[in-house]
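One protein chain omitted, others in place.
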Amino acid sequence: MAETATVYEPGTHPDLPPPATEVGVIGWLRQNLFSNWWNSLLTVVGLYLAWAAFAPLIQWAILDADWVGDTRDACSSGGACWVFVNVRINQFMYGFYPLEEQWRVNLTGIIFALSLAWLMVPRIPGKRYGALFVLIVFPIIAYYLLGGGSFGLPEVETTRWGGLMLTLILATAGIVAAFPLGILLALGRRSQMPIVRALSIAYIELWRGVPLITVLFMSSVMLPLFLPEGVYFDKLLRALIGIFMFQAAYIAEVVRGGLQAIPKGQYEAADALGLSYWKKMRLVILPQALKLVIPGIVNTFNELFKDTTLVLIIGLMDLLAIIKTSLEDPNWLGYSIEGYVFAGVVFWIFCFGMSRYSMAIERKLHTGHKR
Amino acid sequence: MKIKNLIASGALLAVGTLPVAHAGATLDAVKSKGFVQCGVSTGLPGFSATNDKGEWTGLDVDVCRAVAAAVFGDASKVKYTPLTAKERFTALQSGEIDMLSRNTTWTLTRDTNLGLNFAGVNYYDGQGFMVHKSLGVKSAKELDGAAICIQAGTTTELNLADYFRSNGMKYEAITYDTSDETVKGFEAGRCDVLTSDQSQLYALRIKLKDPKGAMVLPEVISKEPLGPVVRNGDEDWLKVVRWSLFAMVNAEEMGVTSKNVDEVKKTTKDPGKQRLLGLSGIGGKGLKVGDDWAYSIIKQVGNYGEAFERNVGMDSPLKIARGLNALWSKGGIQYAPPIR
Amino acid sequence: MSHKSNDEAPAAPSFWRDPRKRQWIFQILVLALVGLLFAYIFHNTLYNLEKRGISTGFDFLNHEAGFNILMSLIPYDETYTYGRTFLVGLLNTLLVSAIGIVFATLIGFLVGVARLSSNWIISRLANLYIEVFRNLPLLLQILFWYFAILPLLPHPRQSIQIGELFLNKRGLYLPKPIFEPGFGWVLAALGLAIVASILIARWAHRRQEATGQPFPVFWTSLGLIVLLPWLAYGLAGFPLNWDLPELRGFNFRGGIGVIPELFALALALSIYTAAYIAEIVRSGIQSVSHGQTEAAYALGLKPGQTLRLVIIPQAMRVIIPQLTSQYLNLTKNSSLAPAIGYPDLVAVFAGTTLNQTGQAVEIIGMTMGVYLVISLTISAFMNWYNKRMALVER
Partner (left out) sequence: MSDSKKTHPVPEGLPAVQMQGVHKWYGEFHVLKNINLDVDRGERIVICGPSGSGKSTMIRCINRLEEHQKGHIIVDGTELTSDVKNIEIIRREVGMVFQHFNLFPHLTVLENCTLAPIWVRKMPKAEAEETAMHFLEKVRIPEQAQKYPGQLSGGQQQRVAIARSLCMSPRIMLFDEPTSALDPEMIKEVLDTMIELAETGMTMLCVTHEMGFAKTVANRVVFMDGGEIIETNDPHQFFDNPQHERTQLFLSQILQH
């Protein structure tokens, strides 16, 4: 009872600073790293692991790396040879899209980014129009802008599309196209009509049950067999059809989650107002449900974005595929690690960004729903 | 909304029937659309690969370009569709491509059962083995018990199994999807041997960090005549493709190259060369193309020897010897019917 | 819903305005449309297959395959049929999925718990693990692990040897047990020990309920399960031989070989899926409110007991359904095997066999069917589980 050197009247005890071991750097260290011997051991092991993993990586990727040059002779210091990536960067981004037409890709990208911002930034009004724009108007614009062949734009066949651009197109088009069907399927699955419900469930379970790789095989090898003789689709379109069918099932499940989260009272209120089924869904239920499923949709998109790497097995030149092709160039043999690391970094940045965004939204929705 | 649904589904079916290719008359269709749609491999050094400008190059690609040169007098009027092994025949059958030039082996089944026609052979190949020199193996007969990296192909696994069975040997096969992984597996020592078509062995060898540390064994365990393919039942188009190839071989035989073709055209007195270059004889009428069709091929693509050396031979990183692909007059089996 | 009729049924609405009839008409139309679509596809396919001279039917399953497969759990060589290759591929898929699931669960729970650690470094590292591996395409990761591991292993002639165990680039070679006639006794003893352990556990449980006395069930059972078979083994005269791996020519022969492709694929699948499982575990544990822990502590339960008796039973209800769907994903993702030459179903059946026979419709159909059956089985289990759990909760 060493305390009470000073005695305070009740109600006048001042706020004293905490003991040094509780706050500041020391307190933080003690609480978070060395609170007991077990924790201290973990800290030391953890630090060692981190060091063992990152030190050589940084050495190779940054400290010892070569960055500038035009040929492989520029790579002499033993670290990573980013010159290889540097030389090929245009191909990695745009595939074989003609250099002088690449502004079209950029423009499409900018329009897409702006319309996404429209949808994502809460302050910008008119979300419904934004969604309509992204789902209907934008695909048309993108189609003409990227494909060309009209409005005085020279045609660029889809076989020239590639790289990150194709990766983004596949993932975006997959999601955008699958969205309406996904919503219909979700409604179908919750419908009271037995046949509609059974068909929806069959569709969803069927597509969710198989790996994307077999779906892509199917769309690339089998789809032409399903169509009348002489009819064929563009290869990219075939892959997209596969992705679209596959993705619709996943979106349906995400949307169903949203529909289920809407309280029953909302359905009843809409019925009580005399709204027909479609009006009820369009005006009352879906606007609320779709807001709830944004994180789910972003996650689905994230998964699809990573999965687009599989299109290389059907001969489409997405980012990973084009990097692999460039590894075949006799002038740049032996730099596959750099290529794969670059692919990894690009994918990681996109996926990490998306997962962060979805988490942020989730947190916001969460607080918004707390009463 | 029932009606809406009906209309929508009707539209869906209608869309499905829009892009109709012209099945019977490829040549006319090609002429009217203004380019040749050519199916190539998704990436095979020396045969079809893209350079850093994104242009397709290679021996198979040159066949496509030769056909375009014959039809349009312009070798650049080609559009390429990269295809995987699984897709290639379906793509041709469905009309997605006009011709397939994708290191495809000419076999009885394919020629008869798949509704295809092989137009000729632009490369005589055969499956072979590559080993690490340090292994000390000199012949494929010494490979009993070896681990073998295979690049998945349509006949590769079967040829290998046949060969080892007939020689009473055992092996362990690691089958990779793409050449990049196959080479890396071989390089990392996962297997003792890498097997593939010989042409590809050379291409794969230069992808090694130490190409000199690996050697190709002398045994060739299969016949792989590779050539361009078209759809069955379209004679006109078959002949254009076939004779485009023959023209290149004939040109080499006569010593006409892309460099001297203009000179030869002006000065030659040789009736064979005159016929080749459309100065006399039947010209392009039988093929329903311009009389200078062969001239265009030679001028823009080069003769067979040029194409070979440029893409896979001594002027390329692959450095494959002519071997079987030398002209018949020089010990090989490349032989073309005369243009007469 | 059911509306018992009064004296008079209400006047039936005219045909078009009866919602129930309208629904039925709509449904019949939809069904007809789907049927038409299928008929159309079916017709086209048949026509195309015939026109293009592609053979149909499942006869090919009885044809000789003629190619070798790197790894097989059942006897196989190139003289077996395509039907057999299907089976070999399927078993390999199931094997790598099962291994992947076990390790993904272990790593996932570990990382998930580490993520919640009070140790800042540990929780940051766990978070780093999750963010890195979750946000990279799986295909890249599979390639990375395979080609990262291979160079680390020695050539067969310089194998790492531990006893009769050999590790090299061709894989891990273990002695293979060869059972001789008397071995049945050992198995019988093992069975007996297991049955005895179960009985003891039941007895101990009853005793604890009755008297509160705990009984060291674990150690007793362990002792039984280890000792009894050994005893039988000795009494029967050591009826077991080992087929030892031996370096002959290029490679090891004999014994059991575990190929590096299996190892790398299982590793990549586990590490990737574990990142998702870790998040599921974290959110599952966090979904149990802190008050539960406090209440358990206040009752005097130790942290371990709290975790086992209070937190985990509640967290598992959130975790299990999501976990199952991750298991499903892992199984589907094992189809990336061909990239590194692991002979799974897609590699040997939808790959090589498809290339040989060209019967895309049948082969892709069968392959999809297999995954579908697996997935439907698992979701049936999940529905059953959810229903059971829902009963407990109410």
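Letters are used for the chains, namely A, B and C, taken in the order the chains are written, and counting of residues starts over at 1 for each.
Just so it is clear, contacts are C-beta pairs under 8 Å (C-beta built on N, C-alpha and C of every residue); 3 or more make two chains touch, one makes a residue touch a chain.
The shown structure was predicted, so the numbers you read here are calculated from the model rather than taken from an experiment.
*Asks:* Over the full complex, note down every shown chain the hidden chain is touching.
*Replies:* Counted over the whole complex, the chain not pictured touches A, C.
*Asks:* Which one touches the absent chain: C:Thr81, C:Asn127, C:Gln292 or C:Ser379?
*Replies:* Reading the full complex, the residue touching the unseen chain is C:Gln292.
*Asks:* Which one, C:Thr79, C:Gln305 or C:Thr377, makes contact with the chain that was left out?
*Replies:* Missing-chain contact among the listed residues: C:Gln305.
*Asks:* Looking at the whole complex, which of C:Thr79, C:Gln161 or C:Gln208 touches the chain that is not displayed?
*Replies:* C:Gln208
*Asks:* Need a quick check: the contact residues on chain C for the chain that isn't drawn.
*Replies:* Touch with the absent chain occurs at residues 208-214, 289, 291-292, 294-302, 305, 309-310, 313-314, 317, 392-394.
*Asks:* State which residues belonging to chain A touch the missing partner chain.
*Replies:* Within chain A, the residues touching the omitted chain are 1, 3-4, 8, 10-11, 13, 15-19, 22-23.
One rule holds for everything that comes next: only the chains that are shown with their structure count from here on.
*Asks:* Could you tell me which shape the graph of touching chains takes: line, ring, star, complete or other?
*Replies:* Its topology is that of a complete graph.
*Asks:* Rounded to the nearest whole Å, what is the centre-to-centre distance of chain A and chain B, using the mean of the C-alpha atoms as each centre?
*Replies:* 39
*Asks:* Need the CA-centroid distance for the pair chain A / chain C, whole Å please.
*Replies:* Roughly 26 Å separates the two chain centres.
*Asks:* Can you list the residues of chain C that touch 2 or more other chains?
*Replies:* Residue numbers touching two or more other chains: 26, 30, 48, 51, 143, 338, 360.
*Asks:* By the touch rule stated above, which residues of chain A touch at least two different other chains?
*Replies:* Residues 217, 221, 224-225, 227-229, 313.
*Asks:* Which chain A residues qualify as touching chain B in the complex?
*Replies:* Contact set of chain A toward chain B: 87-88, 91, 95-97, 157, 159-160, 217, 220-221, 224-225, 227-233, 235, 278, 313-315, 317, 321, 324-331, 333-334, 336.
*Asks:* So in the complex, which bits of chain A are touching chain C?
*Replies:* It is residues 31-33, 35, 39, 42-43, 46-47, 49-50, 192-196, 199, 205-206, 208-214, 217-218, 221-222, 224-229, 302, 306-307, 309-310, 313, 320, 340, 343-344, 347-348, 351-352, 355 of chain A that touch chain C.
*Asks:* In their shared complex, at which residues does chain C touch chain B?
*Replies:* 25-26, 29-30, 33, 37, 40, 48, 51-55, 66-70, 78, 143, 147, 150-151, 153, 155, 169-170, 248-251, 253, 260-261, 338-341, 343, 347, 351-352, 354-356, 358, 360
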